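Excluded from the complex is one protein chain; the other protein chains are retained at their positions.
Letters A and B mark the chains as written, and numbering starts fresh at 1 in each.
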Amino acid sequence: MPPKPPSPPSRRSFLAGSAALTAALFLPKHLKAADFPTATVNTTGLAVTDTEVTVGILHSVTGTMAISETGSVQAEKLAIAQINAQGGVLGRQIKFIQEDGASDWPTFAEKARKLLVNDKVASVMGCWTSASRKAVLPVFEQHNGMLYYPTFYEGLEESPNVIYTGQEATQQILAGLDWVTQTKGAKSFYLLGSDYIWPRTSNKIARKHIEKLGLEVVGEEYYPLGHTQFNSVINKIKLRKPDVIYAIVVGGSNVAFYKQLQAAGIDLTREAPLLLTISVTEDEILGIGGENIAGAYACMKYFQSLDNANNAAFVQAFKEMWGQDIVIGDVTQAAYLGPWLWKAAVERAGSFDIDRIREASPGIEMDTAPEGYVKVHENHHLWSKTRVGRAMPDGQYEVVFETAELVEPDPFPEGYQ
Amino acid sequence: MRDTTLAASPTRGFLTRTELAGAAILAILIFLVLPAILDPFRLNLYGKYLTYAFVAVGLVLCWGAGGILSLGQGVFFGLGGYCMAMFLKLEASTPEATAIQSTPGIPDFMDWNQVTALPWWWEPFHSLTFTLVAVVAVPVAFAFVIGMAMFRRRVGGVYFSIITQAIAAILTILIIGQQGYTGGVNGITDLRTLKGWDIRTDDAKEVLYLVNGVLLFACLGIAQFIRRSKAGRLLIAMRDREDRVRFSGYDVAAFKIFVFCVGAAFAAIGGAMFTLQVGFMSPSFVGIVPSIEMVIFCAVGGRHSILGAVWGALLVNLAKTGFSESFPELWQFGLGGLFIAVVLFFPEGLAGLWNRHVAPLPARLRRRPVPPQVPSPAAAPKKPMPPASPAGTSPAAAPAE
């Protein structure tokens, strides 16, 4: 995969058990607020006092996107609670102001402005869709805020005011396509998506990569968001007989798509055709029903079933806070990284000032991440591993593949635009 | 429904005393009080709310006076906003600013979608003059086509509402689907300058807010002029007894098309001002939900009162922001309850409350020593009338001349 990622710094040893989460690994000693007088750590008038620092949480809790964003809110609150339990950031407890973007992009912009201008929050964890991020981006750049954005997304962006804790498109897509061609011998692909920028851009990257590999794309199709009738495209798939259905359907459409796929006699467990998706996390499976998607493969950086000590502790803490029935998807995990990466940046910079955090962020390493070791790249994205999971009837993924090395984030991929 | 102000006023002046008082209060609020007490962030928010007031004023003309309920006003708001956004986006997409793109000099979202040259229909939007004309002309032309097709064939009432709703749905899907040319679901974002003037600064926002207020009052003036004109009175007559107006020899469809176009023009101006003040435009304003919300602003303010429409837009949005800041998970209950309450208990909206309870106060106070049976011409009826049915005979329905 171009460009070849330089080998990552050797992974530090994990601490076992829940201690991994509750022990501050970045700076193992407890920091006292008195060592960091407010006047010196906050020169730009942020909402930082001697005992508290205020951050913003900006997600949709109403409207159509509430379905997806709920998990992110929960993860961010968990991370903040854990950080506070360890003594906070520079000895200050984190207080958060939560705002509702209401699934409406201008509302996101309005609330972002409120958080930055009125509340002077020290950072914002938030946004989910690309549209909401695009809407708040000028606000963050104008008022010099810092946004921790959790969703895997289409790339083509590298803002000094955003840390992207999810994967950009090439990180997520290329490894999965390589895996399916190498281990499953796939030759032909049918690309399907909801009609907006992320699926279209992702499919464009996928198509370029498939064609570079000398393989064939036999169909590419988009349906409006919220579409619920997929019988026609299922017929087309049956007609073209692709080896792989590459599906980037989102939201409520997902449920309709997988149920109708199964009803039409396409049994995903038979893998003929095989279905590879980058848009269905454990959260979405709740709505789809595990029995309807069993056998499909998903390509992303995190699955709840990941087997490592960090993740075990994370899943346990998450369930303790939000209920035993809860599931955790890729974006939820990425959202959980936000407050931790911000804390690390603040403590590395010894300051809450946005400019100092920006300078301090690249190179920050986090080996307590549930997904394993991650590192912030110069371009504000994360180095991370990409994994392929196979959906099980119980709604979880079984991890079947993971890249050997961390994949370098490449938001402006040469040759894929 | 009866138009209280028109019905109660014996004079043929441009404004009654109460209307004048209402307009003065609104002007003081918008031009003096708000800029004085609000910080730039809140002022900008109010500016945004006031852009919806343009739509609501247009709806008062179409729905309150003309009886045409459009559930697709977002289409015109969006078209006006998009025209403005196209100009601003072109200005922001100089070859220098977009040097990292594979094709510098075109808007960033086009580059992401492998569009390698500016589409021909984007070209004219390099010109500010053309853009300003297009902001009004494009939506009006569209409204004219819709109006011609529907009103000439006497599509009205509920059918008109549902068809406009479908048009809003179609346009949304189209804009989202053609993302290489329209920015798709993200919309056109990251707008920076207007002829080199940075619209993102606090000063610029204040100026835009004031421009917005001036334009709003200009629209209010036009709306009032139309309502006072013969055409306005005919509209009301048509709303209540369309056949009689038609049999009297008037071209009913022409009046409806006219007022629908005016409503579209107002909405478009609001959309353009929205783009300027908020800094982006997206298809989420074109769809069904925002279009219905705009009707709600109008209904809350009072569907027969142009000033009420402005208050409706301001207060509903304030409530929305306030509710969602304090109880993010509950604001939909509040909003839903508000719709129902307005429809059930205050069909005349805020304006009805004002006319019934506040406006008569001075007259009542003055009249106190005088025996009560002397009716004051300026006062609204003392006893609240039962709401008249659309088919009911209201004073306004009788030919005015």
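Everything that follows uses one rule, which is that a residue touches a chain if its C-beta (ideal position, glycine included) is under 8 Å from a C-beta of that chain, and two chains touch if they have at least 3 such contacts.
Everything below uses one rule, namely that contacts and distances are computed from a predicted model.
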Options "Phosphate transport system permease protein", "NADH dehydrogenase", "Amino acid/amide ABC transporter membrane protein 1, HAAT family" or "Acetyl-CoA C-acetyltransferase": UniProt name of the undisplayed chain: "Amino acid/amide ABC transporter membrane protein 1, HAAT family"
Options B:I162, B:A218, B:L318 or B:L361, residue touching the unrepresented chain: B:I162
Absent-chain interface as seen on subunit B, which is shown: 63, 69, 71, 149-150, 153-155, 157-159, 161-163, 165-167, 169-170, 173-174, 176-177, 288-289, 292, 295-296, 299, 329-330, 332-333, 335-340, 342-344, 347, 389-391
For subunit A, the residues touching the chain missing from this view: 61-64, 66-67, 70, 195, 221-224, 226-229, 231-236, 238-239, 251-256, 259-260, 262-265, 283-292, 395
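FYI, only the chains that are shown with their structure count from here on.
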Centre distance in Å when subunit A and subunit B are each reduced to the mean of their C-alpha atoms: 39
Residue ranges of subunit B touching subunit A (in the complex, touch as defined): 39-42, 44-45, 48, 100, 102, 109, 111-114, 173, 176-177, 179, 184-187, 189-192, 200, 278-280, 282, 284-285, 321, 324-325, 328-329, 331-332
Touching residues (chain side subunit A, partner subunit B) in the complex: 61-62, 98-100, 102, 104-107, 109-110, 113-114, 117-118, 129-131, 134-135, 137-138, 142, 154, 156, 195-197, 200-201, 204, 222, 224-225, 412, 417
